[in-house]
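For this view, one protein chain was removed and the others were kept in their places.
Every chain is named by a letter (A and B) in the order it is written, and numbering of its residues begins at 1.
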């Protein structure tokens, strides 16, 4: 191992993808083939794809759970499921969609796109990136093991105590969930830290903070949010597990515990989380919709400020999930008002998108259809949310199917619609092939019709008084027909999503070749080949505007011209450039880590530790803990190759 | 009234015709949706219904308007002259900023939101307290998965427990003290008022006031375990004289067995059921299940799960775990003759 130099002036050169430099970089950056590469790769694109694929596996699982529930609810007094089975299904469905699908799918896009749109070679912490993925998978398997073993969580994703505690829930069901969520929280936290630092440090020179694509704003905003929100739920689940396992008294009312403390901690996390799973999706739309409107987004600055404001306010509205818990009048009034106000920054985004359509020349692609549908669904989910901000109305609406409808308009409307549109946009970048537009139209219309057929009537079901989370309902209350329609809609929606999967599968091999920039997009990822090489850019691009590939046409050249293929050459091993947080001036040449087994091994150690805790086998847990410690030390041991060690005196 | 009470419980589709709500001319009326909260029979709920309709009207208007903006925008502005993939080759231009859309849109939205906020605040203040002091106080104890209601009184002999069906006097405010010994439930009678959670370790208060006589179905609204779906409650609003008569009836102990056969049934009941159920005036004094002293005065069984008819009663006693799997009441393996005997006793508990 040779110590590297302490300072260098990088050469500036003009180099494209078909140059000897690019071939050298390819050799430096590419992962090993086969299983070794599979377990050790730290390539953000590979990790991003894994996130996307894994989250879609969970989407399908959660969807199947939903369909089974919809069969049970298709008519009154059905007995397809026992109450316990139904309760486990709705709990698994909720936690799957909210935790194992909704954020990871967005992390997939962000992981794949961050370095590409920022003009970087990789994320700030490539090994941490791999680690965050492995932990996500391991925690997902951990939680799903409960279903396979017949002990699935049965208290909903919100897991209110005391029903979640031992006296009412003696099986290991809630232990799986509690420990699984703490495990999962590790993935979210390190992933968020990675996005934050990548955003602040890994931008191409010249990409000052006001030239960053909005999708990165969305992700970095929620990543900040996660750093502050996730500890609340990890702590709450730890307390719950301790109450169950060691008879502590956090939540047990008969011994001085406070059931409401659970609700506070849970919603302090879970309300921000709602924004966490939609803001990056809104960011994807804010970047992709303008491509098809053939103009930049209207109001970049206010949209970004709106994103940040939403997240900040999102920490101040958690009590609106607790309007019926007997809170004082003043608290109700304050949180009601805050819940109205939080609508305003969302309105900014909606009008920005509409203005972009009206002042642009929309090209109707499948992706565009999803984004246009997204806006309408966004508004439906938004206004029904506003209704629940009104305390007296909410005390009727809450815990009925009205809220089920509302949250699905938010999660499917704002997350899934955006994700499906984004897939049509970036799939060609990822695979080099376009998705079928013809299948795409069927895909969109089936999803759009199925979704609205299934979920719009749910508003009415709720207004007609059907409570949530009931495994069956009697006839004579007027809920029968509405539920039947919803079940039919759910199946149409499922067929629509099946078509998406078919389209993905067919287009991966058979789609038309995409070329580097099939949609004529403005941002840096479209300057790379499809799929991009492991090193992303042969030289580090220089950015002079918000739309490097459109700037000539837009006349955005007051700060000079962006240069994609002329810039600093960094090829002395795995190297990347860090820039200053606001102005993106070159700051330091980073030595990037090679592929590593450490993330995978530490994840395995964590899985062992959590299994030990689950089984209350402290030896196993201890061995796992020790392995985590050793693995982390090996991981963090200073390496000369990463320029973490001093140059040895000769 | 008795018929109405029967009809409202689960399993009977007849509720509609018997409800007091006015029936519009169209095929389906509000009465076909007895748990809806877009109509009301409650003083407290009246301003809330107005608010809900108001917010809903605004919401629908917003949805229609924005959808039209999107639709018309797409139709008017779309590129029709080129087809994919050439379509994306159309030039990108720097068009007008479009910021006016945002300022006008957000400005109007803000004004509307502020209006909604104000309306909400006014409504909250209106329903915070009953217009008159409560005439009756009922202590609700929510259990997995039924409701115990204790009518409070300064006179200890007039304190009485009933289960799953509570009567209230029309035109008078009734105060509810909500408590739970197990998990969190939520007390909810849609036609009369919104939800208040029932949380172990604390006593939440709410109040209701019926405007007219009627039978109003409610249901537990906070997920509480296996039989959350079968935790109904019925509120019967009587004119004050009827209410008083009902309450007096409930306070009185169970009637004496009129025959040898009934006495045998009573003894069997005490032996098999008395550990969990109370029938005041007998040795059956269990507190785990509902008080059955005046079982036959109720319209429904098992927390508004079954109509209180003899066949359902037999089925419930013989096999509660099929009807309400997971319920606290076990299958007792009661023989046919035993069942008949117990049933004949229960039938006398009017």
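Operating definition for what follows: a contact is a pair of C-beta atoms (placed from the backbone, for glycine too) under 8 Å apart; a residue touches a chain by one contact, two chains touch by 3 or more.
Everything that follows uses one rule, which is that contacts and distances are computed from a predicted model.
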item: Chain not present in the shown complex, as UniProt names it (candidates "Phosphate transport system ATP-binding protein", "ABC transporter permease subunit", "Heme-copper oxidase subunit III" or "UmuC domain-containing protein"); value: "Heme-copper oxidase subunit III"
item: Displayed chains contacted by the hidden chain, counting the whole assembly; value: A
item: Candidate in contact with the missing chain, chosen from A:72, A:110 or A:192; value: A:192
item: Selected residue (touches chain absent from view) among A:341, A:542, A:564 or A:613; value: A:542
item: Absent-chain contact - pick from A:568, A:599, A:612 or A:631; value: A:568
item: Touching residues (missing chain, whole complex) on chain A; value: 4-10, 12, 124-125, 128, 189, 192-194, 196-197, 200-201, 205-206, 208, 210, 227-232, 234-235, 239, 242, 246-250, 252, 255-258, 261, 264-265, 268, 542, 544, 560, 567-568, 577-578, 582-591, 629, 633, 636, 638, 642-648
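One rule holds in what follows: only the chains that are shown with their structure count from here on.
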item: Rounded Å distance between chain A and chain B, as computed from the means of their C-alpha atoms; value: 38
item: Touch list for chain B against partner chain A, complex; value: 7-16, 28, 32-38, 45, 47-48, 51-52, 55-56, 58-59, 62-63, 66-67, 69-70, 73-74, 76-79, 82, 84-85, 87-102, 104-106, 109-110, 113-114, 116-117, 119-121, 123-124, 127-128, 144, 182-184, 186, 188, 190, 193-197, 199-202, 204-205, 217, 219-229, 305, 325-326
item: Chain B-facing residues of chain A, complex; value: 77, 82-84, 87, 155-156, 160, 162-163, 168, 253-254, 257-260, 291-292, 294-296, 298-299, 302, 324-326, 329, 332-333, 336-337, 340-341, 343-344, 347-348, 350-352, 354-365, 372, 375-376, 379-380, 383-384, 386-387, 389-400, 434, 437, 463-478, 518-520, 522, 550, 553-556
